[in-house]
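The structure that follows is given in the form of structure tokens.
The other protein chains are all here in position, but one chain of the complex has been omitted.
Per-chain residue numbering starts at 1, and chain names A and B are given in the order in which the chains are listed.
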Amino acid sequence: MSLGWRLLLAAAAALPAVSPAWAQGASTDVVIVLETQPDQLDPCQASKSQVGKVIKQNVVETVTEIDPTTGQVNPRLATEWSQVDDHTWRFKLREGVSFHDGTPFNAEALKHSIERTMDESIDCEIRVKYFGGLTLEVTPVGDYEVEIKTSTPTPILPTLMGTVVAMSTATPKGEITRDPIGTGPYRLEEWTPGQQIVLTRTDDYWGDQPAVTKATYIWRSESTVRAAMVASGEADIAPNIAVQDATDPEMDFSFLNSETSRLRIDAEIPPLDDRRVRLALNYATDREGMRGTIFSDKVIPSTQHVVPGINGHNPDLVPYPYDPEKAMELLAEAKADGVPVDREIILIGRHNLYPNSQESLQALEAMYEAVGFNITLKMTEAAEWYDLLFKPYAEDRAPNLFQEQHDNNNGDAVFTIFVKYHSDGGQSTFSDAEVDDLIDRGGQATGEERTKLYQQAFKRIHEEIVPDVSLFHMVGFTRVNPRLDFTPSIATNSELQLAEIGFNNS
Amino acid sequence: MQKSTLLALLRSDRVALVAAVWLVLIAGVALVGPEIVGKAATSIDLRARNAPPFDFSRDWVHWLGSDSLGRGILARIFLAARTTLGIALASVLVSMIVGGVLGIVAGLSRGRLGKVIMRSMDVVMSFPSLLMALIVLYVLGGAPANIVVVLAITRLPVYVRTARAEVLEIRERAFISAALVMGARPFHLALHHITPLVLPTLLIIGSLDFAYVMLAESALSFLGMGVQPPSITWGLMVAEGRGYLASAWWLAFWPGLFIMLTALAANLLAGWFRIANDPTLRAAQGDASHA
Partner (left out) sequence: MNRFVLRHGTQSLFALLCLLVLVFFLARLTGDPTDLYLPMDASLEQRAAFAESHGFNDPLVVQFGRYLAGLARFDFGDSLFQGRPAIDAVLAAFPVTLKLAGITLALALSLAILIGSLAAWRPRSVFDRIASMLTIASASAPDFWVAIVAILVFAVSLGWLPTSGMGTAAHWIMPVGVLMVRPLGLLTQIVRAAMIGALASPYVKTARAKGAGKSRIIFVHGLRNAMLTVVTVAGDQAATLINGAVVVETVFGWPGIGNLMIQAIQQRDFAVLQACILVTALAIFVMNLLIDIAYSRLDPRIRNA
């Protein structure tokens, strides 16, 4: 017996004293801990948020740059642009810019970049997401100017060019590359899939030299872990942590992240085809009860599926108040008219759609059952959720409420309103000729008229159609190590510009 | 072995007794717990969100704290006990019965059938069970019945192999050989002469397996491929509490502790049961204690 104890104690004593050797390297290096790893780093996927957070504006740069708070289009690789006719635009390019492989950025390079992005044999997200059904014909006009002809009149082409990135002509067409060569202030130094990505600063960037010399990207799916890593000095920036982990006002920044959450109501299936039932759902939703508990106290109850600041957002709409009595009245009325309000309604949710998403659904389920709805919660994985999000919907589906979140940080309501509310949109659940007409006319118009038409559409959708329970304009929390001088913003969702990071002690 | 001697044996082993008492308590909770806590386990109170444990001024269901929707954690544990233990018990029963039958058939059949059974068990054995379960549950969805089936399948080989080995040994015994020579029908033989002999061994394996299956179900739920909300198991409670690790440790801690204590009790009791049932082991234990 005594031998046993002695050996065990010896073993315990032999455990080395552990020092935090895993912590920081040089003082101008930063470590950024993301939620998920990017599967690809191809420049033409830069619009995917997990790809964009690493390479967008760091390794590869866009032609124009959109200010996410105002929607205004600013110069980046293009210095100025003008419309020639309905179908044609000209872009003047910045001179003296070169790619990391030494080749110059010029009209030919941009032509190559656009053609590769629009190539249908690879599935570039920039093409699929922003240029569906549109074809571009690029003609160099001298070394530093291009003319772009579009297949249909495209008044927002300069905005769209804010999504297109320039890549070296060495980037092969027709296949996905794992070696992004751009014009940005950082080059891809190392990529160990599953483990880390390292960017290092280049010496010959055309703009001001940023302060950060090296950025290492790692990823952890747990918000708690990400937050703890910044607190302990293992990492410097942790985007998108959950509200319960954002406990330190010194380190945690909150900002509207351009996401809006809602429950889509399947307005084609009884009893949800009755407007009173849809209104009842809205009145039964205690948004204030969820704010400051499940959601941050900084979220804004929403009235429409785009955030303020997006062209077309209607500031005059008011959220439905929490009024369970009114909800019950509406339900009773509908019931008296023979609407089957007792029918089981499926509340379809998705794991981790946003922090605490599952809790919010359980709370909503309880609120709806409290006014007399018969709700069954069904949680889905991403794959199943996507199946249910898109048309064609199953013919024999049950009446359902569908949890979703949508981000539009591209300045214009068109990226939202058609898909979600037009009867031809891939995710709409009702069809209304007047809404269709407003959306169609808005899409063709420019300037104030465009804004007005979209605002009218949102008003009709919110007040007359009621095809959703609009929840909140969401808030993101990013934890930043106090040694950094960096304020996350609405754009941090889709890009994280290393050039904006400074150091407090250096 | 007589029941009364078993009880006497149990009383003489304090550790086993404590384990048995815990299991009886938990079984009681699984049986009537959800009815006792009633609405308290499901009604939401956002003001009590993540209320800390040991506040004895509140209702007893909140003594272990409240979860992220303000529901008493003890109430949730009571509610989840039924699903957790139910799935584990059902899986063990299904794999024991199906595995036992297949094993006896494989043992009695000298032909192709036996070979097919054993080869398919090899297929099941040839791959990490958790990965297999993940794939199947992803296809089928995490309904409790599906989990029972998947867990039962992954445990099947143990029972099939044991039952078959026992049968192979039993069929060489004189009275079975005699019965075979006299032309007894295999079915009759299996039911009346072999099953009673194989059953005790299978029961012991089943009791050992219970903890294993419960841990497997918890791991599946934890990975998000098991039971889905609003259904609840202890494993799922740990998974849900994981997001509050830094701010409210009690969400994930208590259900995990219940899993551990219950698995521990089941393992202790199963080990004791095995020894109590095996005269040679019992003798060895007694002998060893004098050494």
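In the analysis below, contacts are C-beta pairs under 8 Å (C-beta built on N, C-alpha and C of every residue); 3 or more make two chains touch, one makes a residue touch a chain.
This is a predicted model, so every value here is computed, not measured.
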Selected from A:Y186, A:F373 or A:F415 as touching the chain missing from the view: A:F415
Residue among A:V73, A:I181 or A:V225 touching the omitted chain: A:V225
Hidden partner chain, touching residue among A:E80, A:D123, A:D143 or A:D297: A:D123
Residue numbers in chain A that touch the chain omitted from display: 1, 3-5, 7-8, 18, 20-22, 39-40, 42, 47-48, 120-121, 123, 125, 128-129, 132-133, 176-178, 193-195, 218-222, 224-225, 228-229, 232, 234, 381-384, 386-387, 389-392, 406, 415, 419, 426-427
Where the missing chain touches chain B, by residue: 15, 119-120, 122-123, 125-131, 134-136, 138-139, 211, 215, 218-219, 222-223, 235, 238-239, 242, 245-246, 249, 252-253, 256, 259-260, 263-264, 266-268, 271, 284-285, 287-289, 291
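Please note the rule applied: only the chains that are shown with their structure count from here on.
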Chain centre separation in whole Å, for chain B relative to chain A (CA means): 44
Interfacial residue positions of chain A with respect to chain B in the complex: 222-224, 227-228, 242, 244-245, 247, 289-290, 293-294, 351, 355-356, 358-359, 362-363, 365-366, 377-379, 381
Residues on chain B engaged by chain A in the complex (per definition of touch): 42-44, 46-47, 49-50, 68-69, 138, 224, 228-230, 240, 242-248
